[in-house]
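Not every chain is included here, but those present sit where they belong.
Per-chain numbering from 1; labels A and B assigned in written order.
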Amino acid sequence: MTQTIAERLEQLAIVLPQASAPAAKYANYAYTNGFIYVSGKGPEGSPKGKLGSDFTIEQGYQFARQAGIEVLAVLQSALGSLDRVKQVVKLQGFVHATPEFEKHHLVLNGCSDLMLDVFGGEKGAHARSVFGAASLRDGLPVIVDSIFEVA
Amino acid sequence: MTQTIAERLEQLAIVLPQASAPAAKYANYAYTNGFIYVSGKGPEGSPKGKLGSDFTIEQGYQFARQAGIEVLAVLQSALGSLDRVKQVVKLQGFVHATPEFEKHHLVLNGCSDLMLDVFGGEKGAHARSVFGAASLRDGLPVIVDSIFEVA
């Protein structure tokens, strides 16, 4: 018997929050033609700061995971059930970082690992890119932009 | 009777310019499978500078709105009529900003509000993300990258 995503979340001890409100005049997602584009989400409530000076890579990894949980909360609110996710298509990570920082990929792994844990190795496998942003909204350490295919 | 987008633009006193030429060796848009990907557009002719030092948030808001008008000009040239836009899917804003800047979302509202004004609350609602770029082409203060669904 296949496990539902709700069961897997429970096993992972992940409790999804309510989807956070958009930070400004836009929607949390656009759902069109079988794809959901989720608006950029960060680890809401996190301390302000940059990778490379204020935070360690491990802290960044946890922030990226928290951002991913916010993304899942949006999907849950949009779809009713995460079982409707057919494929994690694309993650793009904006890492708030110093000009010398070089480990953006290890930070974004926090979000990638979450997707693989929750959706498994097939549905969870995704394309990805990441870069160092000079600054981010509210001084957030990480923002994740994402696209999902829906059944 | 439903208003046409051309009528709404007139009501908003927006006169679309000719679509600006791409800044280098690419096309203004790619139209495929019902979606238009519009190339990054900035407020052409704007002064150079950064949010957080050279410009106020209100100036940034106006630059983002001007970038949005350039995007609409591309759509007009691609589709013949903006009435063919079925949905604003995604906006991504690159804000040329200092390392300390935190109000990227208020800047990009200039473009989001334009889309909502022109296409209305349903077709105009969109997913969005924004970040602070260390530098931008020609020193532009804002560039907007966008995706639209077309009927």
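Just so we're on the same page, a residue touches a chain if its C-beta (ideal position, glycine included) is under 8 Å from a C-beta of that chain, and two chains touch if they have at least 3 such contacts.
Note that the structure is a prediction, hence the values are computed from the model and not measured.
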item: Homomeric complex, total chain copies (2 given); value: 3
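Basically, only the chains that are shown with their structure count from here on.
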item: Averaged-CA centre spacing for the pair chain B and chain A, given as whole angstrom; value: 25
item: Of all residues in chain A, those that touch chain B in their complex; value: 22-30, 32-33, 37-40, 48, 50, 92, 94, 99, 133-139, 143, 145
item: List of chain B residues in touch with chain A within their complex; value: 34-35, 52, 87-92, 97-106, 108-109, 112-113, 116, 125-134, 147, 149
